[in-house]
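Sharing a structure here in structure tokens format.
Every protein chain of the complex appears in place save one, which is left out.
Per-chain numbering from 1; labels A, B and C assigned in written order.
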Amino acid sequence: MIDNLNKIRNDFPILKTKVYDKPLVFLDSAASSQKPDCVINAVADFYKRHNANIHRGVYFLSQKATALYEETRVKVQQFINAKYSHEIIFTRGTTEGINLVASSFGDLLSDGDEVIISEMEHHANIVPWQLLQKRKKIVIKVIPITSDFQLDIAAYKKLINQRTKLVSVTHISNTLGTINPIQLIIDIAHANNIPVLIDAAQSIHHKAIDVQKLDVDFLVFSGHKMYAETGIGILYGKEDLLNKMPPYQGGGDMIKDVTFEQTTFAELPQKFEAGTTNYSGAISLKVAIEYIEKIGLDKIACYEGKLQDYAIAKLRKMPDIQLYTTSKFNKTSVISFNIKGIHHEDIGTMLDKMGIAVRTGGHCTYPLMKKLGVTGTVRASFVLYNTFAEIDFFVKSLQRVVNMLKN
Amino acid sequence: MIDNLNKIRNDFPILKTKVYDKPLVFLDSAASSQKPDCVINAVADFYKRHNANIHRGVYFLSQKATALYEETRVKVQQFINAKYSHEIIFTRGTTEGINLVASSFGDLLSDGDEVIISEMEHHANIVPWQLLQKRKKIVIKVIPITSDFQLDIAAYKKLINQRTKLVSVTHISNTLGTINPIQLIIDIAHANNIPVLIDAAQSIHHKAIDVQKLDVDFLVFSGHKMYAETGIGILYGKEDLLNKMPPYQGGGDMIKDVTFEQTTFAELPQKFEAGTTNYSGAISLKVAIEYIEKIGLDKIACYEGKLQDYAIAKLRKMPDIQLYTTSKFNKTSVISFNIKGIHHEDIGTMLDKMGIAVRTGGHCTYPLMKKLGVTGTVRASFVLYNTFAEIDFFVKSLQRVVNMLKN
Amino acid sequence: MKTIDQTQQEIVEEFSMFSDWMDKYEYIIDMGKNLEQLPDDFKKDEFLIPGCQSRVWLVPEFRDDKVFFKTDSDAIITKGIACLIVRIFNGRTKEEISKSKLFFIEKIGLVQNLSPTRANGLASMVDKIYRYVK
Partner (left out) sequence: MKTIDQTQQEIVEEFSMFSDWMDKYEYIIDMGKNLEQLPDDFKKDEFLIPGCQSRVWLVPEFRDDKVFFKTDSDAIITKGIACLIVRIFNGRTKEEISKSKLFFIEKIGLVQNLSPTRANGLASMVDKIYRYVK
């Protein structure tokens, strides 16, 4: 359990603000988390004391900034237990990570090759593959979900064939909270010599991930969902795969030599980091990881699990509620639901007026919405700084809102 | 002239720091500028009071963050006088902007089509076109420079032909400081119905740019060189061109509808902004532009011009100096030079020990280095917070360093 | 019949009676609830307003030189707001509409408190009306 919740809440200055004169109840961390003081201050401090463009200067500030940036790379390497720090590529976020792989790994694919994704993917893991289809005649196969909101593993096995060149699925669904059995998914793919990309956007700050133990080939996530600044993210890729892939963007830092006749590219990781990167964002990510480590991922997961169970138990009692969740063991603290006869947007709008931030709509998972037969859901998500009292207030307010809105 | 230099220097906290116990003399703003307090504080304040993922929530914080983000778009629109705010696309920086155009506008090109760049381009305006060559057999033509370090306009005219589909050149050379006659370049291209991309990375904070008056088709620049945070930049594109171009990256926010069969894309500007963008970076850009406007671009340019003249006059007197600059009228405050018989890196290393930050090396313009017949140069660059006293100290220290290093 | 401006003024006064936001929304919700549903055959894409999270349909009809609107939405708050818009523009001539300026939205503070997303939807709706009468 988390030892000192008050202290943690104090770390996040925004939690003390009010909206419409009401205390903020922030239940949308699955979209983007709030930031602790240590992260906010680290960035300000960096700009006040150490800022300079990295990698290119022989002078003190540039060297210092470079060292801080590269320390973050090593921190991320340790956090996910990658073999080499040059397997860690800085991106803008999960979306760019998948686009990079779709474009660059995609360059190695041939017409007729197949990529397997799933029905619960975020658009970030659908559209890049569709964009690749404009350049190559690849086939996208989709793992369906069961009525229990889990991936249908039997169906997955049947999708695999000789032409399958990549499996790309999410670790945790940002709409359902479902935790997918990624070790199983990877093992099945590897038995067929197929590499696997895992979208860890929703899991990286909830569950310990060991890329070597998983033997995962690509892993992507965003800093802004794990208490770091926005505009920074990570692509992990196995060295040999990244080495085979052509560069994604061209520019400064990613080259060895440039002539108009023949340009050669830098080694990993620079090869995939063209131009001035978001180095202050990267530095914030180091501090965010340290913050998570200080509390402990195990404790965080345990506490968030308690919040989830508590919220689900309360919500289940509400009349006319449709919860898109069943098995609590396979689930993290993201809860989607609808109230019969009431539009999700109306619920979100009214809860907002009570100071409660929930997300409504399709959550960038439109195909999943179609499968569920809805235009959207209300989604509440809980992380380490949320409280049982907030859940009480949320459920009570939801009841009030429903009373106002129902016919 | 700048009215109150002391006040300006006070705005930049890093200028008060010391390196090796010596006052910092920062002469590398062409690589990345330092940040004023107002920018640093705006970002911290945003995370303390308004942070939430943009565009997707109906609740207060998300709406507020969205409004701030979109206000920045309008601010940028006004700053460069674009016709529509949806012609302003947020990117990571200049490099990503050019990569976006090379990839997406590049999709509209056919084998045999030609793109004209110049010999003084930054790698960011060379390598993306070379990467495009791996997908399409386009031809890259290069405008040579004169012995006076200017673009050879006569040669440029001769490069244009029926197959020319884009001219992409820098406004100001980051190595030479040369200000190119972009209005002339654009007019010549337009007379042949060829669109023009201008790399304004080095000019946007030095000279007022009116995209409608210039009638430029694409303009790219980076926030981090204009006093904003790193990780944010702008691509301006004319509406009709951007509308014709396919999306660059796929993911959340850039879609209208997603199904596995058929995905449709959002209107401008969302179409080119996939996934969670660097919205705090964007917000910092608004504050940075306001900071520039408060002082006034005219005054800034005038002051920086004086610094440049002063520095050039002093440097010219040094024995054995080779200055890569001649015409002072066509130049901004970026000065590249070498001292005969001494390696640029040695000069940079020793100046650093005296607290002076200059850049050494190829400045991401290796083809230009080859043209100049050197492996690199020492580059000093001056912006609004630099002083005449710093130039004095720089030249004196340079003299001392040269004495130590020369054989 | 009141002018467009008079109707707007009337709405502003109605809303000024409510001191807090909850009550204003309750009023909008009630309007939404009381509006009769649009028959399904009107719920076509051509009548859909782009740019809203919820779906809003707006069906114009010309009778004796005047424009009448039917509207519906799957969200009740959007429906209530659409109601207000329709109440202002219903039974007007093209000229009246094209000459009019909307001020009630700001005055009742709807835009300020409405999300940009919703404000966009509102703007689209008004936009569509002005384009109908062009």
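Just so it is clear, a contact is a pair of C-beta atoms (placed from the backbone, for glycine too) under 8 Å apart; a residue touches a chain by one contact, two chains touch by 3 or more.
Note that the coordinates shown come from a computational prediction; the quantities given were computed from them, not determined experimentally.
Decide which residue listed in B:G97, B:P269 or B:G361 touches the omitted chain of the complex.
B:G361
Based on the whole complex, identify which of A:N41, A:Q63 or A:T387 touches the chain you can't see.
Spelled out, the listed residue whose C-beta touches the missing chain is A:Q63.
Provide the residue numbers of subunit B that touch the chain removed from this figure.
20, 342-343, 345-346, 349-350, 353, 360-361, 375-376, 404-405, 407
The rule we apply is simple: only the chains that are shown with their structure count from here on.
Could you find the chain whose CA centre sits the greatest distance from that of subunit C?
B
Go ahead and note the Å separation of the Cα centroids belonging to subunit A and subunit B.
Subunit A and subunit B have C-alpha centres separated by 31 Å.
How far is the middle of subunit B from the middle of subunit C, if each middle is the mean of its Cα atoms, in Å?
So the centroids are 46 Å from each other.
For subunit A versus subunit C, what separation do you get between their C-alpha means, in angstrom?
Comparing mean C-alpha positions, subunit C is 39 Å from subunit A.
Listing for subunit A: what residues touch at least two other chains?
20, 345, 349, 360-361
Which parts of subunit C, given as residue numbers and ranges, touch two or more other chains?
Where subunit C meets two or more other chains at a single residue, that happens at 53, 115, 118.
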